[in-house]
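What follows is a set of notes on a single structure, which appears directly below.
A single protein chain has been omitted from the complex, and every remaining protein chain is retained in its original position.
And then subunit A:
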């Protein structure tokens, strides 16, 4: 098969990082070529170079055998390259049709001709076995549908080469299956696809060929028949990693957290958490599965005192804490690993040392009266850095300059280094590399075995399935079901995440 797209010796330097170091890559007509690598490996950078968004510092790009110079996405589009970005490039307040035509508008006289565009959008989406309403506003659509808009947007520009940058990160398992179907439809029609991911299972399912990147370099090229999941993981991370979580059966004891009929409004005043009741026992992990945006964020914010509770009760160790201050909840023995670590978990311009005592600095031994004993905080920091293997030049380094994995370790170190009864962990491993994930999962299991009640919120279904003892599925603000982990399968939870509850036979 002919090679449609070829990158040769691409180099891209960012301040302080060599994001692409002599990277070569090629794509054959009609194939799905997976580009695999951990966060920060340089995958998006390479694709942005191929799409004309970044100017490479060296190397050559060929389309259909011809060397081309790319200075803007316009050049890429002209050569039939389309890209669905990791963060969608749609304008929320525009309609589907407006988003799709933007930059390639049809006009009659001076006015936009929306009818022609709408017709073409309907046609293209029907070809792919889906229905897109050209007049719907993008902000009203689910992420899955938004992604289809992105795909149709590329096809509208007559893309023959489609780059999908981590398209599955935001989808439910069913949506992932649908996406794979669409991808195969497209390749059957001769479209060639670059598919970027760091999820190993998907790779083996869809790839025709696989290229693995690490630290800005290509470290291997293979096909699914030649390699196993474990070997892929080792190649991607560069060392032996364990993909499974080892844990003993849970020994649940007394109830630590009891939530009844909880109601929380989001900042627009709509009901985000709707009549939720749940309990978490000491020594067990309750996992909350669900697609992003189904009320998990608001639930956690209410439990940690960061959002107003507008109905129901939250009892922590027997005490009512609905609408209590975050400090009171913390002092009652609740630890919080927040969803957005940079916004809610750390003060980025502060040193590691300060961040490690953010919730204890006013207590002995760090404070006496009005005086803070920084020497003790420093001593504490050095111990934690050692104990939790935080990779930082020193305790005085600003936390904002650390990598995502190490920032998360700072939070974990702070939250787990005091006596706690409850751990609320929200997306604890989002965006982290396999090595850090392994470590943080280990820490969570360790606390459970010590008798801490753990509430785990994650949109990664695999994570919930691996760690939890019981699984609750959240959909549109409600808990649809709570099932023992032993009885849960990826498929059954996936259906619930999409809001489908099986009808019981009458």
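One rule holds for everything that comes next: a residue touches a chain if its C-beta (ideal position, glycine included) is under 8 Å from a C-beta of that chain, and two chains touch if they have at least 3 such contacts; residues count from 1.
Following the convention adopted for this analysis, contacts and distances are computed from a predicted model.
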Which of "Ferredoxin family protein", "Electron transfer flavoprotein beta subunit", "Protein-export membrane protein SecF" or "ABC transporter permease" matches, in UniProt, the chain that is not displayed: "ABC transporter permease"
Residue of A:12, A:43 or A:85 touching the missing chain in the full complex: A:85
Contact with the hidden chain (one of A:68, A:112 or A:372): A:112
Identified contact with the non-displayed chain, of A:3, A:53 or A:233: A:53
Which of A:98, A:202 or A:284 contacts the chain that the document leaves out: A:98
Which residue of A:23, A:36, A:63 or A:77 touches the chain not shown here: A:77
Residue numbers in subunit A that touch the chain omitted from display: 51, 53, 72-74, 77, 83, 85, 89-94, 98, 101-105, 107, 110-112, 153, 157
